[in-house]
Structure formats: structure tokens, C-alpha cells
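The complex is shown incomplete by one protein chain, all other protein chains being positioned as in the whole.
As written, the chains take the letters A, B and C, and residue 1 is the first residue of each chain.
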Amino acid sequence: MDLFNFKDGREGYYGEYGGTFLPEILHSTIEELKLEFRKAKDDPEFWQEFILLMQNYSGRPTPVTHLANLSKQLGGAQIYLKREDLNHTGSHKINNVMGQGLLVKRMGKTRVIAETGAGQHGYATATMAARFGFDSRIYMGAVDVARQRPNVFWMENMGSEVIAVTDGQQTLKDAINECLRDWVTNMDNTHYVLGTACGPHPFPEMVSWFQSVIGKEARQQMLDSAGKLPDRIFACVGGGSNAIGLFQGFMDDKDVELIGCEAGGFGPGKGNHAARLAYKDASVGVAQGMKTYFLQNDDGNMLETHSVAAGLDYIGVNPVLVHLWEQERVRFEAVTDTQVTEALKISMRTEGIIPALESAHGFAQAIIEAETMSKDDVILINMSGRGDKDIFTIADALDDKHWKQFIRQKAEQYGPE
Amino acid sequence: MDLFNFKDGREGYYGEYGGTFLPEILHSTIEELKLEFRKAKDDPEFWQEFILLMQNYSGRPTPVTHLANLSKQLGGAQIYLKREDLNHTGSHKINNVMGQGLLVKRMGKTRVIAETGAGQHGYATATMAARFGFDSRIYMGAVDVARQRPNVFWMENMGSEVIAVTDGQQTLKDAINECLRDWVTNMDNTHYVLGTACGPHPFPEMVSWFQSVIGKEARQQMLDSAGKLPDRIFACVGGGSNAIGLFQGFMDDKDVELIGCEAGGFGPGKGNHAARLAYKDASVGVAQGMKTYFLQNDDGNMLETHSVAAGLDYIGVNPVLVHLWEQERVRFEAVTDTQVTEALKISMRTEGIIPALESAHGFAQAIIEAETMSKDDVILINMSGRGDKDIFTIADALDDKHWKQFIRQKAEQYGPE
Amino acid sequence: MALNEYLNERLELKKSGKKPALVMTHVVCGYPSFEENWQELEVMQEFGVDLVELQFPFSEPSADGPLFVKANQQAIENGVHVDDCFEFMQRVTQHFDFKVIMMGYYNTVFKTGHRAFLQRLKDAGGYGFILPDLPIDEAGELHSIATELDLAPIVLMTPTNSDERLAHLAKNADGFIYAVARKGVTGSNTTMDQEVAGFIARCKQATDLPIAVGFGVSTSADIHFIGEHAEIAVIGTAALKAWESGKAPELRAFFAQLEA
Partner (left out) sequence: MALNEYLNERLELKKSGKKPALVMTHVVCGYPSFEENWQELEVMQEFGVDLVELQFPFSEPSADGPLFVKANQQAIENGVHVDDCFEFMQRVTQHFDFKVIMMGYYNTVFKTGHRAFLQRLKDAGGYGFILPDLPIDEAGELHSIATELDLAPIVLMTPTNSDERLAHLAKNADGFIYAVARKGVTGSNTTMDQEVAGFIARCKQATDLPIAVGFGVSTSADIHFIGEHAEIAVIGTAALKAWESGKAPELRAFFAQLEA
């Protein structure tokens, strides 16, 4: 099943979702990108170059880890993790970013821009820009800049300019808008490195393609280490790039159930969460370059969203996944902040593994389901990133007293401004 | 050249260095450990089990990365990195720790203790204990606890008890003493997971053996990617585990020059640094279980030490390395804090790579030497760990204004105690 | 179509030298408030503006510059809904002489439904619509309903378009062409130079429709320059800036200098 064979439909559409909704001024830019991307995708040497780069720079292939302790404790399915956290920069975001970096080089552009919410994608992009020698500017909602200073610190130290976006909710979606504004101004020398499988075509296809390296590796690894394909696969879904990256490896394996795990935040109810499909608060719309499900009101204006995981805290979702959901190929579930922090604690204590809060959404849902499955069943979770970079967020989520004390002392040590 | 063939000398001695200087009460414990270790070392299946564990859990083999930008900028030797930072938990420490974990399982013990300075080894040990299901207690100097809270936070969350040691200088060496005290009390069920290639025999040999995985991988990888063996290899030396781990891969390659990079701190002069061999301020002594070079006064009492890198800030050094230094097989150099932070900045900006402050010592010395070498020459640096966990230390080292502001805001947000 | 006829009429004023160019202005519905919008429109009417874009506020105004972004956001925070915008448009078209074009983002249309939205636009007296984030390649159905309802789907031409693309855009356009004088978002100044003239000439090669030129028009010289090469000068941010700095008197002063 080739999700990206548009022969029988419209290019860039997955069912009725997707498309290229961009100002006319970007038409030639996006056409050039489509063309270069198509050439790259048809060129086996490009994929080889990509794989080699990821091996040498980022440590691919990432392994699959059997969580024997957790499986035993739950008494159900055998749980495995795909370890995207072991990538350079600590998450799967680098796969997409390095791939786009190679494309930028082919297009002869010299400057990249990117949006970032949690900061992982911005961090990865700053890294890529340093490595490729591109100028770079990262747009980040002012609210996110304030709460994710560690990532900002690293981006700046790698030579990126980080711009705090003060429009709208001052979070991810606003940073995307700001990127589009930069792009319509500087498209001649600038490529917009979109961070997830969203936005206008060809981004969903392109990001999915680079992220498919996850699923390609994982399928063979599961056969090797579990001796069978997994019965269920769990991945968190923000924009949807790590999920589609993993799922692609198992598209033709009809018996493998694919589960997307969204941010349930405080639970159902508009404004409380960022679950586009698992809850019933979203509807189809067109924004940020694509047609898909959005958390929006009746006027088509976007709602506030909430999640403990900044990287899942987004209004829209990958159109490919929406299509697969409608076809009942992918099941969507949401887990709440509370369930997520519990899953995080369990993972740390039983396996010595610290998932990113985003990834912990996959853990939380898998834990719920594993208990009801048989010991012969096999579960695979995508560990999209590591949590140790999110120490501020995790310490806050766990309301850690010692941590707060440490910060107070540090502030005192620094003295007043 | 087998460094650990004691047939012609005394077991556990490297030249006149090494030995087992422990209270009598630990005699049977250390004998048991020696025995189990010897059995394990002689059992090819044990090594296989170790390698498999490291592949599946920690992401080994770690790659070798060519720093084309940096090499070009310096205009001299081609620089490569061995990427121990890509290990689970972010440093080479996990190699040793997981290996000892397997031994502990073989010995049937149920509790582990460890000292930690920078926190990396404690973090790795807490991880290992969670994964193996051992009780664990980590001793850490109170000064280090205060400045390395992030690592403490993770250790505690992985279920380890972290004890702040308030004796002596309240740093690494004091934590080691405290471990010895715990061990003489609880040796029945407890294994002391020493974190570097120091301490009483068989630790230097054992830690070196587990860390030799670095050099084994690296030698072949250099042949594959650089097409030749490196001319010079650089590794930072705290206790000396990452250095000996890498060097072992090239022991028989006489043309490969091995360079250990010590913490020059503020520069030469007693109390200003932690350079045992590169400067002239240390002398031979016996402490913490071994005979080696120590930074000590004429009474044999230890001096204060200083380094921007907590993991190098140690009074003693691996006896194997001292022996190799005396034989002129390993050259020792020291780089100052200032040189190290400069090297860190260059690495971030030109390659998108953030070395730990410890590892940055290797970078700093390599940068100095690369410029004077020819373009056909090849350098390999051991990137023993990643810097992003050290954000507080690095931000302080770089005196980052925005960071301080962020911490002040965070403290304000937390409010008074 | 209605808009074409209206423009042909108004263009007589230009041909006869009474006006250097037709003028289209811009108002964000409900920002600062509908009351102030009304006062702005009164000034615009006073100065004989020919067309007005009424922007429906959207939460993700990605083609707008900082001033309009703020205006969109504030309007939504003020509680402005699509219903309010249509109601306002109705009052405006009934009271003023200039013709009104809906301006906004596609999601506002999509969410209401293509036919429902255009019908409401028609009913409110609108003459057409500009949706900067809806490329013609995605606009097929909407444009055909527009034709049915005699509403003009305003198409944007840009300096980055090839001649082939301009021709293709022209085929899908009606009413007038919105020629974007430069890259970037609304609100920055464009130097009206030979490059702009060359771009307009390329547009003219592609279409016989009148050509409106934005963005960044703010001086009488701009208007004359546009009048020499095209038909309609689009005044956006500059007018809002004037309003914000001193309400009706400032806006009046702004238009006065434009006429100089």
C-alpha cells in the first residue's frame, strides 16, 4: 500500500485531506520543492546518502529495546520500544531535518527557517544548519521561549537566531504562521524546514518519507528480536511525523494494529486538550497550508489547546493519518496529562528509561492495553524522544520540591539582574 | 600487547601502579569479584551477552563522525569523533555500568552502590539498577549535589537513593570514601559499581575491559570511513575510563599516537587544576584502593582540585595510563577551562555537536594540534558524553545572560519556599 | 458581471483624468470596533474611494503583517463572528457608494460551506472576495459557484509567477487582478520602481482585467505611479496606521496627502 501514489487521486491529497493552501507568491517555490523532492525520491542514491548521513552523524539505526520488566509487571503483552531517543539531538525530529538539509543543499539555498513548539525541532534544525553551514532562524512562540529556554540556549549557541513570536497564542501554530511570513519574503534563498508531517504538500509526504526510516528499521528489528511482527503499535501524535514514520513500516501488515496517541490534556472538552481525532471536539478545516481536522470553533477560528507535552500541543494533524483513521486503518486514542506522568514514572523506575513527555503518551496507552493482552502478544511503542532535555517541564509536571529549591538557590546565586 | 596479562608481573599491577589496597574485611568480597570477573572475561558468551545488551538497550555500536567543517576551518588534519554521547544516558559511563550489572546478576547480589561526581556515572548506575531491578544508592559530594541537581533529579526518579556526602571537599573523592564505607558494611548483598578505571584491582582491569568496546568498534570504523588508522587519538582523562577504553583498540598500532587530555583548570599550580600527569604537581601515592599519581601534599594528604568539568575533577588517575605514560606510549596534555569553553563553542557552531565539558578537553587539545598537521593526517577524538545534560554548568561557563534571566523568572514563578 | 461593470464605470474617472487611479481601501471587521470601522468608512467615502475590502478576522492570518495580525486577533478577542461581519457588510453596502469585497482566509469560507458563504456574501451586497491563502488550483468549485452567483473571485498575481502561470491565473480570474507588488506580507513599504512597472506589464500581457496594485501604497507618488501602469491602488496598512494614530482627523489628513 503506497500512501503516496497519487495516480488515482489528486496529488497531495489523502482522501479529501491534504492539499497545498499557500499564497500565490509561494507557487513557484513550492513547485521547485516538489520537483526537487520528486527527483530525490526517485533517486536511490539520494536515499543512500541520507541513510549514510544518519548512520554517521545521528547513530542510526536506533535499536529496539524489549521492556521485560514492564511487561512482566503488567502481566500481559511483551512491550518493545523503538529508540528514536538515541538519535543525535535526542528525538526523531533529526531524521526529517537532516533529510531536508540534503534537499536544501541540492536546491542551492543558503538559509533555513523553522518553527518550533517544544523546541526539539528547532534544536534539530539549528543542529542541521550548523552542520550544513546554513544561516538559520527559528521561530518560537514567546510563551514557548519562556518555558523552553534550555532548547533556546542550545539553538543560539549553535548559531541560530531564535525569534520569539508574540502573535496569537504565542505557541507553535503562531510560529508556523511567522515562518510562512518569512518564507513569502525570502523564498529566493530560504527553505522552510517544516517540522512535522503537516502543512502544504509536499511537506506531509516529504516528512513522512524521511521519517519512514523508523518503520523500515523497526519491522525487521521486531522480526529479529521478538520473532514476529507486533500485534499493536503505539505512537504519539502531535503533527504526526513520528507516528506516520513508524506506521509506514507496517502498512501492508494487515494484522498489525496501528494506534495514534493524542494529548488528552485535562480530558475532553474544547480548550482542554489537543486531541483532534480521539475526542469529538475537532472538525475539518483549512489552515497552515493544509486541509485536515482542526480544533476550531464554528467560525473556523482556532481554539486554545492544552497538553503537558508541548510537542503535541497543536491544533491540526497529519492529513495522511486522518485518511487512515477514516479508513479504520489507524485507531486514535487520547491519554490525559495525569496518565502520562504516571507512565513516565513507571518507565523510569522499571526500565531506567526516560521518555519525552510526548513519547510518554504512547507509553500510557500501551500500558492500558498491554494488561488486557496475552503474554504471546507483542506491542511496539515509538519512543520518539528522550525526556532528559525536558527537565524543567518534567520537574514541574511531577511538582518536584528539591528541583524548585535548586532553582531558587541558583537564582539567588545569580543575584538580581 | 595485552595490558592485563599479569604472568610476568604481579596481578593487578601495571609497572609499579595499581594493586588492591582495601580493608581486610573486603578481602573475600574482592576475591569473589576477581573470580567472577575472571570467569566472565574468559567466557566468550559473557562478552556476547554484554554486547547484545549494549546494542539493544544503549544503541551500540556508536558511530564515528567526520567533522569535515571543523577540519576545513583548521586547515590541517581530518578530525573524526567517536560518538559515545549517543549512548543511552548520554555518555560512555553506561558501558561499564551495564557490564558490572551483568556481573552483579551473576554474583547474585541485589544491591548496588556508586559514587558520582558530575553525576553521569550515578545517572548511569541508577539507570542500570532500574533496568536490573537492583536496590541502589548513589553517593555524591554535597557540593556536587547542589550544582548537579538535574542528574540527582533523574537518579531519584529512577528509584535510587542519592546521599549527599558532607565530608572532606564534599566532591567525588569523598563520595568514593563513602562508598567504601558502605561496602565494608553491606558487602554481603552489595556490589560497589566503581565508575572509572581506578580503585583497587580488579576495577581498573574490569572497567577497562567493558570500556574496550569503544576502541574495538572505533578501530574498524576508522579503517572503513577514513580509510586508514588515525595518526593521533585524543581522549579526556578524569579517572581514565573513556581514554583507556578507546586506546585499547590501538594498543598494537605503534604509529597511532595516544594523547590523554587532563583538566588544566586555571592552569599549573597546586590547587588550580586536576592534571595529574601533564603538570608537575602530582606524585605517587596510595589512596582509594590503588597506587598511582595523586595530587597530594608532602604528608600524603590530598589537595583541592579544580576543573570546569566535574567529571575530570579528581585527585587520582588510572594506574594503567600512568604505566603507559611512563613507557611513553601515551602522551599527556592539559587544557585550561578557557580553552575548553572555546572548543565547545567551535564544536557547536561548526558541527552542531555539543560535547560534554569533559569531552571538550579532548576537542581543545585536538584543535591545537590539528592545525599543525597535514591534510592527510587523521585525528580521532573520543566524544565521551553529550553536553546538553550539563546545561547549568555550560550556561555558567559561558556566562549566558538569557539563561540567568530564565532561572530568575522560574524561581519567581515557583515563589518562596 | 456586476464588479466588471462597476469598475468600467469608475475607470471613466481615470480615463478622463479626474483621478490618477481608482482606490481600494481595507478595513478589518470589528477592529478596533464596528463603530470605528463605520467612521473610517465615512472618511473613505468622503474621499471617493472606489472599493473597500472588508476583512473577516481569522485566527491564523499568515499572509498578513504585524498590524493586521494584531487587528485580526483583537477583533476575535472582541467577540467578532462571521455573522457579525456579514451583518456589518449588509449595513455598509446599503449605506455607502463604494463596492465591497470580502477579504479573508479560506477557512472562514470553508467552515461556513462554499455555497452558503457565497450566498451570504451576495445577500450582504458584496461584489467579490479575496482569499490570499486559496491558490486557484484549490479553488475550482468555489470559483464556479461565484460565477453562478455573479461574484468576482479576485485572483492574485505575484512577481514570482512565470508568464505561463500568469496566463493560467488570468484564465481563472474575474473582476480585477490583485497584483502583489513585492514579496512579503502586508504592511511594509514597496519602492515603486521599474521592477514593479515591469511586473505590472507582465500582468497586463496576461490579462485584460483591471489591475489593482498592493502592497505598501502610502503616498500620492505611489498612486500616480500605479495610475501610470495599472488601474487600482490598494491602500491597506497605511490607512489603519493613520486611524490608530489619530482617528478620523488623521485618516482624513492621510487621504488629503494622497490626493495632493
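Assume contacts are C-beta pairs under 8 Å (C-beta built on N, C-alpha and C of every residue); 3 or more make two chains touch, one makes a residue touch a chain.
Everything quoted here is computed from the prediction, not taken from an experiment.
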Original post:
Shown chains touched by the missing chain?
Top reply: B
Subject >> Contact with the hidden chain (one of B:M107, B:A164, B:V184 or B:A226) >> reply: B:V184
Original post:
Among B:R60, B:K93, B:R131 or B:K173, which residue is in contact with the omitted chain in the full complex?
Top reply: B:K173
Subject >> Residue of B:G19, B:G90, B:P150 or B:G387 in touch with the missing chain, whole complex considered >> reply: B:G19
Subject >> Contacts of subunit B with the absent chain, listed as residue ranges >> reply: 19-29, 167-168, 173-174, 176-177, 180-181, 184-188, 283-289, 291, 294, 296, 298-302
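The rule is short, and it goes like this: only the chains that are shown with their structure count from here on.
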**OP:** Could you tell me which chains are in contact with subunit A and with subunit B alike?
**Re:** none
Subject >> Centre-of-Cα separation between subunit B and subunit A, whole angstrom >> reply: 34
Original post:
Whole-Å distance, subunit B centre to subunit C centre, using C-alpha means?
Top reply: 66
Original post:
Could you state the distance in Å from the CA-based centre of subunit A to that of subunit C?
Top reply: 38
